[in-house]
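Heads up, one of the protein chains got dropped from this complex, but the rest are sitting where they should.
In this document, chain identifiers A and B correspond to the written order of the chains, with residue numbering beginning at 1 in each.
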Amino acid sequence: MAEFFVDRLSLSAPVGYTLAALIQCVLIVALIGVAALLFIWMERKISGRIQDRWGPNRVGGKFGWFQTLADGMKLLTKEDLAPKDAQVILFRLAPYVSFAASFSAYLALPFADGWVIAPMTMGLFFILAVLGLEVFGVILGGYASGSKWSLFGAIRQAAQVVSYEVPLAMCAVVPVFLCGTMDLVAIGEKQAGLFTNWLVFHDPFTFVIFWVYFTCTVASVNRSPFDLPEAESELVAGFLTEYSGLRWSFFFMAEYSSMLLVSGLAAILFFGGWNGPLPIFHCIGWAYQQSETTWRLTGYLANLAGCVNFLAKAVLGVTVMMWVRWTLPRLRIDQVITVCLKYCVPLAAICFVGALMWQTLAWPSPNDLVPVTPAGKAGVREQWVLQQAKNAGRENLVGVSGPATDMPVTDIVVRPLEQEGGEG
Amino acid sequence: MMLLATLDWYSLFFLLFALLTCGFAVGVLFSDNIVHMAFYLTLSLGSCAGLFFLAGAPFVGAMQLMIYVGGTVVLLAFGVMLTANANFSSLRIPRGGWVVSLIVGGLLLVLLLTAALRVESWRTPRDEAVLPLAEVQTATVLGAGLTGVRVDKLHEDDPVTRRGMSGYLLPFVIISVHLLVVLVGAAYMARTRIYRRSASGNPRSRTG
Partner (left out) sequence: MYLLLAQITVAHYLVVGAVLFVTGVLCMATKRNAIGVLIGIELVLNGANLNFIAFGSKYLRHDTLGFDGQLIALFVIVLAAAEAAVALAIALNFYNNHTTIDVDKAEDLKG
């Protein structure tokens, strides 16, 4: 976008970049705001239906569309209290820490092919790192409230999130290995084509590991059945006990926006990102081809459809999280840790090794049955290391150990690929 | 608008992050509450990650955010748990200690600063135009370096500068084993001892 301002509108570079940054910020805030409005309404409707009642149906028409707005208005008019024992500065700061963390994780999340605010080569890593910061606000808030309930909630949150980061990272790293990159845009591109090319259908191990990933994300955004930090039947409201009004709603916004974020991440890592189940836009030739850089309307429309596709997948993920929340009872804290250490970690480890084995030995995947090869930009980065060697114009490499050998570049770098071809 | 156009954005962001880093580090030094200290430490380390991003090391920056900050979460939780019923004010050192340590620290700082500013080549900026930040491609190179292939050294013509191309496979393996040992050792040391009251009423530790 910055390039557009600088090149087309001939603004100076700093002005163009500032404008682009502002516009992108506003877009993300709008997205999070709208998503939170929608999700709160959905949550009420879904919980209502699951509990065999109607849910909101008065405010704003038949389906209670404006229920969230009314709630928001009520929250705005509430008094912003800080308890007597609270450490006021930390107490007031904590919701913003939480919200800022889950907000800045959107920096690296691509919404369609190339539609990402900050294209990073380690986007996935960045998102996981920043998402881990969200727990900070919760701990601070819980500690600074000066209340036993809040403190218990915060400590539970720390234990839970830190332990669930381990299997979460192990799950998220499997698509990285299968695609050979941490760039989320590239991971999405690799899954172009029919839905059989989505990584979740790559082999049985990735199918299992998606569910492990889902469990871990539910735990790390502390949704029920893992919402121990705010277990209202034991801890009043956990770390939220002393909060009211706008600050409370900031915590809530953070929770909903990170739900959307991890669902979007799941969509990219396992469900093909912005690629639909059928590659319609590739077939009619609207989607951008591999080496294409110029802007055209059809390509833009294809990307827009991809964006809608991506958001639909993400919202679907959030809906499943709500479904789970209103179906399963809450676990005890020891059960939560048990699920993590005794089930999720070993399962993730086994599936990790299994998926890698499947890839290395080139065992069949459903995509082999499809005669059509994906027409996307897949396979671009596969040969990156090789290209570097070629660019350097160097025939001989110093081997892994010791002195220079006459081993050609291809022998070192491409051996796994050759094996794959040989045995497959 | 004129101001915006003339600003050096790199310097601006560097100064911002540098001030935050140093300021919160000083905050760590002068606060007594362990939770405040951990909070300041996090902010300081986070701004330092910003400096890493600015210096063209985004992978290390993200690593810093993930590991260090994740580690400080644990620190924070421990700090809260272990000091929940302790008396904070008793954990201060006497005033004389402060004076001495500030003097020594000031001298050390002066020494380090003169050393840093003395070398001419460290003070001269790189003159030609630098690459845009977005083109940094470090994750793959670092990964290849850790597994023993230094892709970034391929371009070197001189065999002397190409030395060390064998990469960091051995240190990587050593550190991996070390981490495993540390993990097991820490878990063993920090395990909960379950005290069981024997018939005589004496607590007896059940090891294991």
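Here are some notes:
Just so it is clear, contacts are C-beta pairs under 8 Å (C-beta built on N, C-alpha and C of every residue); 3 or more make two chains touch, one makes a residue touch a chain.
Just so it is clear, the structure is predicted and the values come from calculations on it, not from any experiment.
Listed by label, the shown chains that the missing chain touches in the whole complex are B.
Mapped onto subunit B, the interface with the missing chain covers residues 8, 10-11, 14-15, 18, 21-22, 25-26, 28-29, 34, 37-38, 41, 44-45, 48, 51-52, 54-57, 59-60, 63-64, 67-68, 71-72, 74-75, 78-79, 82-83, 86, 90-93, 97-98, 101-102, 104-105, 108-109, 112-113, 116-117, 119, 121-126, 130-131, 138, 141-142, 145-146, 150, 152-153, 164, 168, 171, 175, 178-179, 182-183, 185-187, 189-190, 193.
Just so it is clear, only the chains that are shown with their structure count from here on.
Separation between the centroids of subunit A and subunit B, computed from CA atoms only, is 26 Å.
The touching residues of subunit B, counted against subunit A in their complex, run 1, 4-5, 7, 9, 35-36, 39, 42, 46, 58-59, 62-63, 65-66, 69-70, 73-74, 76-77, 80-81, 84, 134, 136-140, 144, 148-149, 151, 154-155, 162, 165-167, 169.
In the complex of the two chains, the subunit A residues touching subunit B come out as 12, 14-15, 17-18, 90, 119-122, 125-126, 128-130, 132-133, 135-136, 139-140, 143, 151, 154-155, 158-159, 161-162, 165, 181-182, 384-385, 388-389, 391-392, 394, 397-402, 412-413.
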